[in-house]
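What you see is the complex with one protein chain gone and the rest in place.
Note that the chains take the letters A and B in the order they are written out, and that residue 1 is the start of every chain.
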Amino acid sequence: MARAHAPARKALTTALAWTAGLLIFFPILWTVLTSFKTEAEAIADPPLFLFFDWTLENYAVVQERSDYMRFLWNSTIIAGGSTLLGVLIAVPAAWSMAFVPSKRTKDILLWMLSTKMLPAVGVLYPIYLIFIELGLLDTRVGLTVVVMLINLPIIVWMLYTYFREIPGEILEAARMDGADLRSEILHVLAPMALPGIASTVLLNVILAWNEAFWTLNLTAVDAAPLTAFIASYSSPEGLFFAKLSAASTMAIAPILILGWFSQKQLVRGLTFGAVK
Amino acid sequence: MHFRNAACAAAALSLFAAGGAMAETLTIATVNNGDMIRMQGLTADFTAKTGHEVEWVILEENVLRQRVTTDISTKGGQFDIMTIGMYETPIWARNGWLVALDDLSPDYDVDDLLPAIRNGLSLDGTLYAAPFYGESSMIMYRTDLMEAAGLTMPEAPSWDFVAEAARKMTDRENGVYGICLRGKAGWGENMAFLTAMSNSFGARWFDMEWRPQFDTPQWKKTLTFYLDLMNEAGPPGASSNGFNENLSLFQQGKCGMWIDATVAASFVTNPKESTVHDKVGFALAPDAGLGKRSNWLWAWALAIPTGTKKEAAARQFIEWATSKAYLELVAAKEGWPNVPPGTRASLYANPEYAKVPFAEMTLKSINSADPLNPTVDPVPYVGVQFVAIPEFAGIATEVGQEFSAALAGQQTAEEALAKAQALTEDAMEAAGYR
Partner (left out) sequence: MATRHSRAAARMMMAPAVVLLLGWMLVPLTMTLWFSFRRYLPMRGGDLGWAGFDNYVRFVTSSTFWPSIQATLIIVGGVLVVTVVLGVLLALLLDQPLWGQGIVRILVIAPFFVMPTVSALVWKNMFMDPVNGLFAHLWRFFGAEPVAWMSEASLQSIIMIVSWQWLPFATLILLTAIQSLDREQLEAAEMDGAGPLSRFAHIILPHLSRAVTVVILIQTIFLLSVFAEIFVTTQGSFGTRTLTYLIYQRVLESQNVGLGSAGGVYAIILANIVAIFLMRIVGKNLDA
């Protein structure tokens, strides 16, 4: 019975889903479109969608004012570095929590998550003072470590929930065959854990890329990432929608493209144990 | 002409000699206003003259303030030069955080700085920050709309005239609003305007015993006048409008009058940005017949935090960026209307600059502001649109949020004033004033 209606129904759900998808995506599309307009066209009423004089002027102005590549490079280093470091620390921790659980495992896990709720601004002065002591202000190393620590609880938890779904029997079997800890991890666990690790890495790169409090407050020049780049284009004097759009597009494009290309990997492991 | 070139060369030489042979890289934090972005664009001139390189950290005003305040109060040493305002300068100088800008080179001609601006950036007679541009506030109005309303703007109007004109100019059908005023909460946004306005109505922030004065009839009159005016003749959503929002409204021809910073004059008369550039007139900020006008005084200035290792190079930069030669450099590249205004008497004596339509009114406005005697009744503080105590920014932003909520119609003037009074008393007690 249901089969007979299938094509009509599929058309309907397709229409609905596309409408929803386009609505959700529209702000990004609008930003990208606006970045190719002149400032006057950007605020025109009625709004201009596709028929305006496409111009690259805004990008030229933004590039002339700020060295985009340097901000991009810093963002890449900080997001990549903090993710790499975080995963290196989190994998062993999550592995041991998942396969050698003790009574306190869950408490430790919950405690780790609760550290994530410390309001950043409350500890701005303490952290700033520590950074001065250690000479870490405006260094990529300092920022990488801070961003890594902020996201570490999420990484550990995500990996833990993923590892838990790997059946213990496989490990038992491997041990029976005389595998030691290292080969257990390398040959048995790694292939099964890889999708989970991949999506953890991706999620963390996104979170680190978008972190906007510490990356702005602990940097000046050498380590300033794209969040600082954006801060020089928000509400200047005069008309600014087009230039703001160009700067915004430049700030989000790399991570958006990465996200789209790797969305399958991201989705595969992004369950947090929600799926039984 | 020859003489000027020779003078420039001599200045360059002396700058170079003072710096020695060491080429440094200066880190300069500044705000993303048009004049500063122009300065960034002219960095090459400084580098050519001195050999020093510059790294710019250009941030939105609120982010900048948060960034430099954290850094200076913890002695983080991230910046060699900071862009700060007239409010911060005396407070930071008193804490010993700024390098005194005495013994500037003779070419710099420090006595050429406008006295009001120079006093505002000094503590006990010593200059601690060099003004990059200075401003007061004035009325910018549309001459065509004023004429259509059958009125003539006097040079020094009263609040009653402004209110009448605003009501007559309003044409909501066509998206024209008689008056655009700041409504966005913030000590540097709506409270700058309202504090200056309250001075003209005889109100003040504190009496001589530091008792908050929001429970006085003068404040009530100020706030109700402002709210009534904005409700009848202001644009929609005025409670989110700050300087930038009002600027873009005015440039699009949506405001009949706008009372705001004198520096806005060069933007609204700029044919490239403004649709009404040839229909703008200027007048002094209004008064209420009590002897004080409602204009403020502000300067964005460059200061050197103590502890920087590049003090000599930083001084060179400050001398370069706030010199007469810099004004000429900008004039040569962008025309006289675009030079940073309001810092030097010589600029206003220059016949070239006198042709700029807003030059005279800007100077008059700046000269009529008196930070040392800002109010009708005596006050224990310095500052026209601010109170130069460290607690002010926090208090005024919260008070500004109450007034902004009143403008949005979420509470009455009485409620807003009562809350303002309570929270100011609370904060002053916490700071140990009473």
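In this section, a contact is a pair of C-beta atoms (placed from the backbone, for glycine too) under 8 Å apart; a residue touches a chain by one contact, two chains touch by 3 or more.
These numbers come from a predicted model, not from an experiment.
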Note: the excluded chain touches shown chains A, B
Touch assignment to the omitted chain, from A:Ile89, A:Val141 or A:Ala174, lands on A:Ile89
Which listed residue, A:Met97, A:Val188, A:Val201 or A:Val221, touches the chain dropped from view?
-> A:Met97
Chain A, residues in touch with the chain not shown (by the definition above) | 2, 6, 9-10, 13-14, 16-18, 20-22, 24-25, 27-28, 30-31, 34, 43, 45-47, 89-90, 92-93, 95-97, 99-100, 102, 106, 108, 110, 112-127, 129-130, 149, 152-154, 156, 161, 168, 172, 181, 206, 209-210, 212-213, 226-227, 230-231, 234-235, 240-241, 244-245, 248, 251-252, 255-256, 258-260, 263, 266-267, 270-276
Absent-chain interface residues of chain B come out as 62, 66, 69-70, 73-74, 91, 95, 184-186, 235-240, 245, 248-249, 252, 254, 390-391, 393-395, 397-398, 400-401, 404-405, 407-408, 410, 419, 422-423, 426-427, 430-431
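Keep this in mind: only the chains that are shown with their structure count from here on.
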Just give me the whole-number Å value for how far the CA centre of chain A lies from that of chain B.
-> 39
Which of the residues in chain B end up touching chain A in this complex?
-> 27, 29, 32-34, 37, 40-41, 55, 57-60, 63, 66-67, 70-71, 74-79, 242-244, 247-248, 251-252, 267, 273
Can you check the complex and tell me which residues of chain A touch chain B?
-> 39, 43, 64-66, 124-125, 128-129, 131-132, 137-138, 216-217, 220-221, 224, 228, 231-240
